[in-house]
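Missing here is one protein chain; the remaining ones are kept as they sit in the complex.
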Amino acid sequence: MVNPLLFWIIAALTVIPSLSLLFARKAVHVAMAIVLVMVGLAAAYVALGAPFLGVVQIVVYTGAVMMLFLFVLMLVGVDQREDLKETIKGQRWIGLLAAGGLGAFLVSVVARVALPVQEETVGEPDVIAEVLFQRYVLVIEVLGFLLITAAVGALVLTHAPRLKPRRTQLEVQRDRVRVGANPVNKPMPGVYARHNALDVPALDPEGQPIEDSVSRVLKIRHQTQDGAEFRAQLEDPARKDTEEGR
Amino acid sequence: MLDLTWLLIAVPLASSIVLMLAGKRANPWGHWVGVAASGSTFIVGLGAFIQMLGLDSEERAHAVHLFSWIPGGELNLDAGLLVDPLSMTFVLLVSFVGTLIHVYSVAYMEHDPNRRIFFAYLNLFVAAMLLLVLADSYLLLFVGWEGVGLASYLLIGFWNYKPEYATAAKKAFVVNRIGDIGLIIAMGLMFAYLGAVDFETVFAEAPAASTATLTAIGLTLLLAACGKSAQFPLQSWLGDAMAGPTPVSALIHAATMVTAGVYLIVRSAPIYAGAPAAQTAVAAVGAFTLVLGALIGMAKDDIKKALAASTMSQIGYMMLAAGLGPVGYAFAIFHLVTHGFFKAGMFLGAGSVMHGMKDQVDMRRYGALRTAMVTTWITFGLGWLAILGIPPFSGFWSKDKIIESAFVGEGAQPWILGGAALIGAGLTAFYMSRLFFMTFHGKARWTDDQHPHESPAMMTVPMIILAVGSAFLGLILAVGDRFAVWLEPVTGHVEHHEPVLPVPVLIAATLILVALGVWVAWRKYGAADVPETAPAASLSTIAARNDMFQDSVNRAVFERPGTHLTRTLVYADAAIVDAAVDKQAEAWGKTGETVRRTQNGQVRSYALTMLVGLVIVIIIVVQGGL
Partner (left out) sequence: MDPINFVILAAILFAIGSAAVLLRRNAIIAFMGVELMLNAANLSLVSFSRIHGEIDGQVMAFFVMVVAAAEVVVGLAIIIAVFRARQTISLDEPSELKG
């Protein structure tokens, strides 16, 4: 028998984070919530007398699978926000109805089932190993093949063959000059050391901020400052004095 | 020897294939291979015949199993040969006459560059004909039946560089196909109602079958026989078939192939035994055709076409006899054998005349050939006496018996059939005498460049042998009803029936009519001068000259309505069937256009469909307690 408190904790730990699948906008948040669900499930396994499986769950899901998800998320862009507005007509309501109906139906059916609970069989690693490598040894072999095939398949799928010869620096530079772009480096940002200089554009000799000097990424994130404040300081001798006086 | 009868088919077939494939290098010896193959069939046939004579009459039906042919469920058919007195008769006739004609052809076709092909076709014909008569099932018979049809087509069109000859070949082929449809339907009926197509089973089942079934089979078999034997209404091809080389006309279109229909009827005796109506139809067709053929023969100036008309008429006699039932079967075959000899002899004689007259076939340009071609004159004369039915020549023994048998019966039937046979005898006497006198007697009406001469020995010897047969075969076979007794295992024993008129009266009447016919012919064509071109004549003569307008009738009755029917059907096909199919396709297209929208390319939509289906299945499984 399972401790009811443990059960309710596990239930809360799995159901609530898993709802983020439906409501969270950012994929990263979902992934982190699912990690929690996996941990909760591992706890459930341990509670159900399957400690080996609980450990495997932690290792495989939280340790490997979810990390893989996170890698892929990084690869395709963490910042992708999803618009939750439905585009297919009727998909949301029919989908909710079907999924909810399925859940409600299963719950109602299972709730009516009363099975006599047998003596607990604890799935210690040595017990599992005996079953796995005696009765199911052939399945293990086949699964080995499956994993190798999957690994090779993933390599093949993600391998991008080079279609054109690699461009050298010389070629890149020539192309840049040909189209009339600035042939030299962009100016460095942040002439004033008082701030985190990376987010402040440099000023040209006339005192105008040079927008190109700031990293594009920071601009997209709206984490830059426009530099007007510093120009004002330049033109205001009083403030300049206080600076000097310090 | 009886078990070796398969050689009868295999040897000429092999020879035929060799000759067809050997090419020009076979030119020097090819014809001799053909003659040898044909001769070997006669030797094998004779050996089998002698062996059969040594058996009791009950044991004379000998079955030779060849191989399992169509092992298919309900239709389980083996290819086998049935050697009994009836098929043995045909084997001897076909192989003997066939061999003589092969020998004759060596000389007749001497100057033809394709002589080896001619012999290949002749051997093919012999093989097919022997297969036809030896087969132990209707289906195997049909193979032979088609084989002789093919050989006939190839040989009629042997000189197919002349368009009219090629057309004649096609005509024969097409008309024969109509008859073949009859045989196919008959086989279908047999399989449907009697459960088999082999002779043994069919004949065993036939007495138990309903009269309607047997009548239907009998009538379709009659259609087949009409096509092959040029009987009314499928007689139109025989006259044109004379386009083939004369030995072909002698062998195929006089002695053997055209009598296959008679064989079919006689072989199917157990079916006709249960179908009196079909039997009467056979007799009626025979009686009608014999008069029709005789009337056509009276007006023809082309010697070969006159003989062809005569063949038609004589086969009419055989069909009439076959239609009389067991009374006439033996006489039908008897007349078939004697006719095979004397008509083949006369055709060879005609060929000899044409050989000497530079292929002239118009009898109005013959005359007085008896001095130039003595052997031909004598042999032809013996054939002439035989067909006239002058005692003691062959025809008398067979034809008179048919006339006698035709008078057997009750009510009006014997008077109609017998009357037709009797009149036919008189007409036969007239037109054969006309032919004979126009050709060999009277004044010479040759064109300037013709110098008639006797044919070489290789042609005259077969003619002499056939003439001897024409003269004495009937007498030999008729003494003590030998031939009827020989055929008894097949046709069954028949008590003697008394005709409605006394036999001597009938013989006398026949002979008087024959004498009358000969006398009229002599007055008109022997003693008097014959105009070199056909004179204007009465309507009836014109009708006879044009084969009783058979082609026009066919055109008006079958071709024109057929054309219109086809055009109507084509229109109906386009307007109704095609339109229906088009509309249906259109409807399906629209349905697809509608259903297509469910394939919206959205994976989530598909997933939703899957899940809804899963929910439904789970609900059914759980609630339905499946």
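Letters A and B mark the chains in the order given here, with residues in each chain numbered from 1 onward.
Everything below uses one rule, namely that a contact is a pair of C-beta atoms (placed from the backbone, for glycine too) under 8 Å apart; a residue touches a chain by one contact, two chains touch by 3 or more.
In this text, all values refer to a predicted model and were calculated from it rather than measured experimentally.
*Asks:* Could you tell which one of B:65, B:162, B:560 or B:604 touches the chain left off the display?
*Replies:* Looking across B:65, B:162, B:560 or B:604, the contact with the absent chain belongs to B:604.
*Asks:* Contacts of subunit A with the missing chain: which residues?
*Replies:* These residues touch the chain not displayed: 1-4, 7, 10-11, 14-15, 18-19, 21-22, 27, 30-31, 34, 37-38, 41, 44-45, 48-50, 52-53, 56-57, 60-61, 64-65, 68-69, 72-73, 75-76, 80, 82-83, 86-88, 91-92, 95-96, 98-100, 102-104, 106-107, 110-111, 113-115, 117-121, 123, 127-128, 131-132, 136, 139, 143, 146-147, 149-151, 153-155, 157-158, 160.
*Asks:* What residue numbers in subunit B mark contact with the hidden partner chain?
*Replies:* For subunit B, the residues touching the absent chain are 596-604, 607-608, 611.
The criterion applied here is as follows: only the chains that are shown with their structure count from here on.
*Asks:* Taking the mean of the CA coordinates per chain, how far is subunit A from subunit B in Å?
*Replies:* 95
*Asks:* Where on subunit A is subunit B touching in the complex?
*Replies:* Counting only subunit A, the residues touching subunit B are 88, 91, 94-95, 98-99, 101-102, 105-106, 109.
*Asks:* Considering only the defined contacts, which subunit B positions touch subunit A in the complex?
*Replies:* Going by the criterion above, the answer is residues 600, 602, 604-605, 608, 611-612, 614-615, 618-619, 622.
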